[in-house]
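One chain of protein is taken out of this complex; the other chains stay put.
When the chains are written out, they are named A and B in that same order, and each has its own residue count from 1.
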Amino acid sequence: MTDTVVAAPAPPQDFRIQRWSRLSVLFGGGLAGIVAVLAFGPVLLSENTQNNLIQLYFLMIMAMMWNALAGYGGLVSVGQQGFIGLGAYAAVFFSVQHGLNPYVSMGLGTLIGGAVAIPVAAVVLWLRNGAFAIATWVVAEAFAILVSLDPNPAIGGGTGTSALLPFNLRYDPTHRLHYTYWAALGAVAVLLLLLFVLLRSRLGGSLQAIRDDEEAAASVGVRVMLGKGVLFVVAGAGCAAAGTIILAWQLSVLPLGPDSVFGVNWTARMIFMVLVGGIGTFEGPIIGAVVLYVLQTYVSISGVWYFVMLGGIAIGFALLLPRGIWGTIQDRFNVQLLPVGYRLRTGGG
Amino acid sequence: MSALLTVENLDVRHGLLQAVREVAFDVAEGETLALVGANGAGKSTLLRAIAGAHRPAGGRILFAGEDITRVPAHRRARAGIALVPEGRRLFPDLTVEENLRVAAASRRPGPWTVDEVFEAFPLLQPLRRKRAASLSGGEQQATAIGRALMTNPRLLLLDEVSLGLAPVVVEGVYHSLAALIEGGTTILLVEQDLGRAMSVADRVVCMLEGRVVLEGLRGQLTREQVTHAYFGLRQQEATA
Partner (left out) sequence: MTWVAAVVHGILLGGYYALLAAGLALMFGVMRIINLAHGSLALVGAYMSFLLVEHTGMSTYLTLLLVLPGALVVGYVLQLTMLERSLRGGELVPLLTTFGLLIVIANLLQEFFSPDVHSLDAGRIGPAAWQISSELSIPWFDVLTLGIAFAVLGGLHLVLRFTQLGRELRATAADADTAALLGVNARAVYARATAIAVAVAALAGVFYGMRSAFDPNAGADELLYAFEAVVIGGIGSLWGTLGGGIVLGVSQEIGAQINPEYFAIGGHVVFLAVLVVRSASQASRIRYALRRFA
């Protein structure tokens, strides 16, 4: 009796790895072009439009940051408003109290946000999901209370404060609008670029691994804590930047209450934008921010029902369309506009 | 006599991996069927699909004449199918007695009670209030079988009850099973130990890479035939 064994088929011989497809080159170029055009906003657009676009920009920043945490790091933070407020108040501190140029103060505020994120990360990153979420919220509340209790008159305590003086001493309202517009657009562009570079780097690969299976990733040497820490610091700085822009845009800020600069409603907006746009995708938060902006500007319903609607839509998306608008498009049509991943092409394709 | 369990053309997948391919067989009431095969042959997956813990991609499962392919696991337990899972899977923080009592969820009347289980497995009696996680392998296996019996099943599925146990312990487990087998409970057991399987079963089904490659009554199959089917060796023409 002879016995036979069946052999396995041979692997494919020719393949190549591609990062930039023709579509993504087109899109990347298009995006850069749009940013360039928008930079001429102060020249081309009305003051009202510029004002509105500033809102769109800081919403975009917040969406991108929240997505970086939740979509790429699996970290659901309900306390990013802590950094928004921190950035705003740091900018107040430097400009009102120390007389620095307000835009320089905004830059410093952003850095402070990133710096404070480091010790916060050291405390909260060990926590799992729900405990992490609550801890971030407690940190945000703690920041808000500390600010409201600050006896420093420049900070204004519970009644809030304003950056009217440092801006108006140096700039007339039109110039303030222009410079704030450019600062906001610039922040969006810089953060987009930063995230893009991060995701294409080894960190990006690590993050994907962490998202898929944290323990397995750690066992092959992925520095899980470091990856998450980087995301948290970037998100802290980014949200602080958004906070400084809010300050420059509306000039007066309050520390307490759901609609304040430390308010939980900011997180509600962030969750809405990211869930609707597409969590975990690069393009998703941008789309989500546009959707929220359109709703905000053109749907005029009372504040309360507005948030009921936001909450309801967010729940609906989480349950029914969890990949969001862009995530679903990406899955359905296998499209990727920005080259943050790798594509394997076999044969000559 | 119509079969108690009929499996028709069953396809079960683990993600993209096809674990069970077009498997079909019957189990008659009161019969003991042994399912043998190497690791990865698909035996456990098949048992889990029959118990409802795994959704098949294709095919049908009939129990007592009813199509249960889409019926959820807890309803199958209430209909009389009980699985002793691979690795025992006791509830670690519950005591032995509590583990047994959870099975009251199946709401099936019958001879098996907590006391009956302790009589069938006397080694468990002093361990009543002990946490399941602190039991030895053999004690856990006895508890797991007892727990399945508490559902008063018509069909008992046993997945690798000898896995990870010392030979003398396995001896004890099969000793307790002998009474069950003789008592007329329909049993479908997965067993890697060929000798054991062929000594307790009425019929043997051998699986390889998800397919049934050999099936027959105990008396009709030689050990050599089963071993060859087990390893997937093909024979050229029957030789003496």
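One rule holds in what follows: a contact is a pair of C-beta atoms (placed from the backbone, for glycine too) under 8 Å apart; a residue touches a chain by one contact, two chains touch by 3 or more.
What you see is a predicted model; the values in this text were computed from it and never measured.
Contacts of the undisplayed chain with the visible chains, over the whole complex, involve A, B. From the options B:R21, B:K43, B:R147 or B:R196, the residue with contact to the unseen chain in the full assembly is B:R147. Touch with the chain that is not drawn comes from one residue among A:V104, A:I118, A:A131 or A:V197, which is A:A131.
Among A:P153, A:P173 or A:P258, only A:P258 touches the chain that is left out of the view.
Although one chain is not shown, part of subunit A still touches it, namely residues 70, 74, 76, 78, 122-127, 129-131, 133-135, 137-139, 141-142, 145-146, 149, 257-258, 264-265, 267-268, 271, 275, 304-305, 307-308, 310-312, 314-315, 318-319, 322. For subunit B, the residues in touch with the chain missing from this view are 51-53, 72-74, 77-78, 82-83, 85, 89, 91-94, 98-99, 101-108, 147-148, 150-151.
The rule is short, and it goes like this: only the chains that are shown with their structure count from here on.
For the pair subunit A and subunit B, the distance between mean C-alpha positions equals 53 Å.
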